[in-house]
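I have a structure here, written as structure tokens, and I will follow up with some questions on it.
All protein chains of the complex are present and in place, except for one that has been dropped.
Up next, chain A:
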Amino acid sequence: MRPILLQAHERSLTKIRYNREGDLLFSSGKDKIPCVWYSINGERLGTYNGHNGTVWTIDVNWDTTAFVSASADSTVRVWDVQTGRERNSYTLEAPARCCAFSYDGNSILYTNDDVMGKSCEMYLTDIRMRPAEGPSVRINISQLGHRKVTSALWGTLDQFIITGHDNGELVQWDIKTQDDVRKEKPHTAQIMDLQTNRDLTFLISSSKDCTAKLFDVETLDHLKTYTTDRPVNSAAMSPIKDHVVLGGGQEAIEVTQTAATTGKFEARFFHLIFEEEFARVKGHFGPINTLAFHPDGKSYASGGEDGFVRIHHFDNDYLDYDF
């Protein structure tokens, strides 16, 4: 395969996301400008200009009309996807870390970091309301004895939220009672990324402790473990096959001390059930920070510490591959 190289970000990538149909690919990096691309040919559609700091997380709603980004400039902004105009801006007291659209696309959740003497908090807001009205739900996570949230997403039917924390903890929150109903600690180090499969039944977590783990979304039962020899920054599940792709590499701080050949920056494909690695794809010359599968399962994209996004359209040797 010949990957398409997207090189609009001046700094490392933090998150890439496909929309529901998979025709658009959104990317954000430590430079302040999230981008949107046509995934089929890598043509850049536009950029969302306005943030004044690293954009940590982005998300797009189900009908690709609104786009949300959480930035270290302590704002969470909702944008119009088609024009790139800012719709709403929510200002926090500390740098924002996570944001996610609910399944219906009306609510967003966002969190902030526990820095500058502030505690880590999670907010829920209806984007149809004015930002001045304030969040509809505000949960002080630090007060409830949890560490900083590093990754968060909505659970099945928007009934609960799952957060990953920087000590490897996984927490399920009931939205109505605003309570942490389930607490697990499957990882020994920071959870870098949480992703679900297409029908929101499985959850895959990637952690700095060199493993990615598969859970049941509702019960948080641990099902599978994918072990590598490097921190896992992101893991995605194939929508059409029982495959999982893991991306990682040693930490950014150590990258300059090792050669690219020994850096282990490949994307690694594991079988979902047998937990066995069966393929690798090389390409990035820095750790992979974020991975996403195209909703049709025939391509995937990866964003790396090197500032590149690579879209890989699979060859038939993968699509015909039977484990």
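Rule of thumb we're sticking to: a residue touches a chain if its C-beta (ideal position, glycine included) is under 8 Å from a C-beta of that chain, and two chains touch if they have at least 3 such contacts; residues count from 1.
Please note the rule applied: contacts and distances are computed from a predicted model.
For the complex's missing chain, which UniProt name, "E2 ubiquitin-conjugating enzyme", "Cell division control protein 45", "Eukaryotic translation initiation factor 3 subunit G" or "Gamma-secretase subunit Aph-1"?
Answer from the UniProt record of the missing subunit chain: "Eukaryotic translation initiation factor 3 subunit G".
Which residue, A:G46, A:P239 or A:G297, contacts the hidden chain when the whole complex is considered?
Residue touching the absent chain, from the options given: A:G46.
Mind listing the chain A residues that contact the chain we can't see here?
1-8, 21, 23-24, 33, 35, 37-38, 40-49, 63-64, 82-84, 269, 277-283, 310, 314-315, 317-318, 321
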